[in-house]
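Input: a single structure, listed below in structure tokens.
A protein chain is absent from this complex, but the other protein chains hold their places.
Moving on to chain A:
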Amino acid sequence: MDDALKTKLTILADAAKYDASCASSGAPRRKAEAGGLGSTTGAGICHAYTPDGRCVSLLKILLTNYCLFDCAYCVNRRSSNVRRAKFSVDEVVTLTVEFYKRNYIEGLFLSSGIIRSPDHTMEQLIRVAKALRQRHGFRGYIHLKTIPEASPWLIEQAGLYADRLSINLELPTEASLERLAPEKDGAAIQTAMGQMGERILQAKEERRRFAPAGQSTQVIVGADASTDESLIRTSARLYDHYGLKRIYYSAFSPIPDAASILPSQSPPLQREHRLYQADWLMRYYAFSPDDVAGATESGMLALDVDPKLAWALRHRDRFPVDVNRAEREMLLRVPGLGVRAVDKIVAARRHATLRLDDVARLTSGLKRARPFLIAADYAPVRLTDRLDLRARLAEPPRQLSLF
């Protein structure tokens, strides 16, 4: 690898890292054909972890960080003075193939600043994906960022080569978009998401290959005044309307050469963490957006307790629940019991009566669960009614980061 290419890689990886998406999951299982390269396992693989604890699964880079847009939160906005670079299509293909062969990555996550026009930019992204698939028989994972302002037929083509497509909403309200991302158009974003959602669904029904790993998006947390409740309601709508596979919440992070319009501060990591938990509750624990909203305080999730615990503390009359009898749905509402623990409980209690020790073997969250459940040899003695229960269960304020 020559130095010029290394320099470009350094600039264009740095420019891409504020996109939180790292997943390489959701693609159908594939093997390389004879002479080809790459496979997908379904679940995705993290090949390394950086000191921020985040997974390195895909080669996540921009084709270029030159950009005509001027989104205030973005390190690559045209008014920023960061160093710029541009890969050729072949350079990206070579890096992907050579990194892949060494088992560094699961595939490519390619995005780009907008150069010349949205269509031109989108065409370049598609050319990379097409070359990987056709010239190298590449069966690994490809995630393409879709540019919502590009012509609709380009979106149709991106899905032929990519496993996952994504358009970043970035800001949850139209007003914030207008203020912070003047070139972006909320309506165009939704239209493009709708088009992708429709196409993905249709292809699935017709057993054609079109972005088989679905679409995802990202919302920035803490760059505008949106509340957690409004974020969660936006998410629920996106999951519902466009069949999104995943929504990423990205704590707004200080960037080099920040815009004056935004506060430069440490990223609200704990808030981001709580949003992911709330998102999980909706997707895997049958919580409605109203349930999640009911766990907030003036629209914000508590930082010291997780949203499920917050919900349970507000609905003490629903507890304690009996692990040996309660419906699965109600067990899922018990703080500290995850989906897997609940499934194990439901399977085990068919053949055995569970005592507290048994439950302890099935979950690592017994401390939080205890006040809310009944086992064969255990019932909380009015623990659920204690006024100081929240204080007893709250996490000590912790620094998620080093500083």
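Rule of thumb we're sticking to: a residue touches a chain if its C-beta (ideal position, glycine included) is under 8 Å from a C-beta of that chain, and two chains touch if they have at least 3 such contacts; residues count from 1.
As a convention for this text, contacts and distances are computed from a predicted model.
Among the names given as "Response regulator", "Branched-chain amino acid ABC transporter permease", "Type-4 uracil-DNA glycosylase" or "NitT/TauT family transport system ATP-binding protein", UniProt records the absent chain under the name "Type-4 uracil-DNA glycosylase". The chain not shown here is touched by just one of A:Ala162, A:Leu301, A:Leu362 or A:Leu389, and that residue is A:Leu362. Of the options A:Ser88, A:Ser151 or A:Ser230, the residue whose C-beta touches the omitted chain is A:Ser151. Take chain A: the residues that touch the chain left off the picture are 1, 5-6, 9-11, 13-14, 16-18, 31-39, 41, 45-56, 59-61, 68, 78-81, 95, 98-99, 101-104, 114, 116-120, 130, 137, 140, 151-153, 156-157, 160, 198-199, 202-203, 205-206, 208, 210, 251, 253-260, 264-267, 269, 344-345, 347-348, 350-352, 354, 358-359, 361-362, 400-403.
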